[in-house]
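Just one protein chain is left out here, and the rest sit where they should.
Each chain carries a letter (A and B) given by its place in the written order, and its residues are counted from 1.
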Amino acid sequence: MITAQIALFLILAAVAVAGALSLILQRHPIHSALSLIVVMVALAGLYLLQGAEFVAAVQIIVYAGAIMVVFIFVIMLLNAGEEERSNFSKLARFVGVPLGVVFLAEVAYWIGRATSHLGSVPAQTVSTRDLSTLLFREYVFPFELTSFLILIALLGALVLARREESE
Amino acid sequence: MVPTSYYLVLSAVLFGLGVVAFIFKRNILTVFMSIELMLNAVNLAFVTFSRSLGQLQGQVFVLFVIVVAAAESAVGLAIIILIHRNRGTLDVEKVDTLKD
Partner (left out) sequence: MNELAAQHPLVFIVVPKVLILLFLLLTSLAYLTWFERKVVAHIQSRWGPYRVGPHGLMQPLADGLKFLFKEDTTPAAADKFAYFLAPFLALSLAITSIAVIPFGPQDLTIFGQSTPMGITNLNIGLLILFAITSMGVYGVALAGWSSNSKYPLLGGLRSSAQMVSYELTLTMSVVGVVLMAGTFNLSEIVTAQQSFYWGIIPRWNVIGAPLPQILGFLLFFTAAVAETNRAPFDLAEAESELVAGFHTEYSSFKFAMFFMAEYASMITVSCLATILFFGGWLSPFPQTPFYAWTHFIPAAFFALAGLALIVHGVRYITLWGRVVLPILGLVLCGLGILCGQPGVREFVQGPFWFLLKIVVVLFVYVWTRGTLPRFRYDQLMNFGWKVLLPLSIVNVVITSLAIVMTQR
């Protein structure tokens, strides 16, 4: 019985998998980056479908709107060109890829079987207030540590990417 | 009402595709993007379990994963810029001067 929720899930899941496949199959890194952005937006839609609205908004603002922008900047600045094709041996192409697909399908099937006992839970919208209460009461120490982490990463990236001053 | 196992299967498939991209792509930037794809698949599993078990810790952890991914991609991209500056290439198969 295809309800609206299952239909929406199938559409978003298809978009996400198509984006991931496009990441693998595209030759130019900028097209791979655009496919990854599509995957992230589809995942944000899936988070919304499950009621995690704050996480969905943070996913788009931070992941798709900031991290991928840095990726695209680096691709543009380094002028990354299309990549060359790896030389697959005949064995790899005609036996390996179908076997890989079969393996992936089998893993997916067994995960589906193993977790089907969890049933389905109706999606309740999680209020940001509850999430932030949890974040700032029980997890305030990791939260402050992540601010240090970001500071260290910022300084590290700055020092690493700086050009040497010529005398 | 979407069964929980559907989300977990999708998460597994995305993770698998991320691993495939990590192994088979030659451009270092695409390899790095496949790491982000794997992290996203794991985030989906976290949110799914958070809803299925009725606890919010999963979503808090997703926020931490996103923050750590941001920090890691900043440093990783700086290293990639250095590799390009020093070796002149972005191809992982060509950065092999330690090979005999």
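Going forward, a residue touches a chain if its C-beta (ideal position, glycine included) is under 8 Å from a C-beta of that chain, and two chains touch if they have at least 3 such contacts.
Keep in mind that this is a model prediction, so the values were computed, not measured.
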Within the entire complex, the undisplayed chain is in contact with A
The listed residue (A:I11, A:V69 or A:L145) that touches the chain absent from the view is A:V69
Answer key for A:L25, A:L77 or A:A105 versus the chain not shown reads A:L77
Missing-chain contact, candidates A:A18, A:A57 or A:V121, resolves to A:A57
Chain A positions in touch with the non-displayed chain are 28, 30-31, 34, 37, 53-54, 57-58, 60-61, 64-66, 69, 72-73, 76-77, 125, 127-128
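In this text, only the chains that are shown with their structure count from here on.
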Chain A contacts chain B in the complex at 3, 5-6, 9, 13, 16-17, 20-21, 23-24, 29, 32-33, 36, 39-40, 43, 46-47, 49-52, 54-55, 58-59, 62-63, 66-67, 70-71, 74-75, 77-78, 80, 83-84, 86, 100, 104, 107-108, 111-113, 115-116, 118-123, 126, 130-131, 134-135, 139, 142, 146, 149-150, 152-154, 156-158, 160-161
The answer for chain B against chain A in the complex is residues 1-10, 12-14, 16-18, 20-21, 24-27, 29-30, 32-34, 36-37, 40, 43-44, 47-48, 50-52, 54, 56-57, 59-60, 62-64, 66-75, 77-82, 84, 90-91, 93
